[in-house]
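Note that this complex is displayed minus one protein chain, with the remaining chains in position.
What follows is subunit A.
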Amino acid sequence: MADRAGTAPLPLDPRAVRLDAVAADVEDAIRQCGRTLAAVGAVDGSYTEAMLERERSISTYVGEGVAIPHGTLVSKDAVRHDAVCVLRFPGGVDWHGERVTVCVGIAARGDGHVRLLSELARILLDPDRAAALRDATEVAAVVALLTPDPDSEGEDASE
């Protein structure tokens, strides 16, 4: 990993969490993720198109009703700082045949998001916590779920 400077645990900006989003389809949901990431200053406007392009190549559905839309390699220049957004779609979005109710949109140029994604992987392997993420009604609950456990400090720094 080249960019060790960006490996500090990434705090999830509460302004990048939306609990009651509604999307007509995958493209609409991804555009909303792009707008949310832009609103917190993480990306410029061109990033959304890269997210859509990435989604067309391979679905970013990762299981348990969760998708993780993100850009392509070339779009890293459109990223100002590592960030994620969390958009809940309680009504669900048809994601190439899978039902998605949570989008974790990712913008990264370094490794600042690695700990948070690592925590997300743990959540997806734990049906109870995955359900808690899908059913969250408080922004603080989403932030708490995705905040890495201090006991696992350093676990992912051993590359």
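Observations on the model:
Assume contacts are C-beta pairs under 8 Å (C-beta built on N, C-alpha and C of every residue); 3 or more make two chains touch, one makes a residue touch a chain; residues count from 1.
The working rule: contacts and distances are computed from a predicted model.
You can't see one chain of this complex, but its UniProt record names it "PTS EIIB type-2 domain-containing protein", from the set "PTS EIIB type-2 domain-containing protein", "Beta-ketoacyl-[acyl-carrier-protein] synthase III", "Alpha-D-ribose 1-methylphosphonate 5-phosphate C-P lyase" or "Peptidoglycan D,D-transpeptidase MrdA". Within the whole complex, the absent chain has one touching residue among A:Ile106, A:Leu133 or A:Leu146, and that is A:Ile106. Note that of A:Pro14, A:Gly45, A:Gly63 or A:Gly91, the residue touching the chain absent from this view is A:Gly63. The missing chain lies against subunit A, touching residues 1, 54, 57-58, 60, 62-64, 68-73, 75-76, 106, 108, 113-114, 117-118, 120-122, 124-125, 155-156, 158-159.
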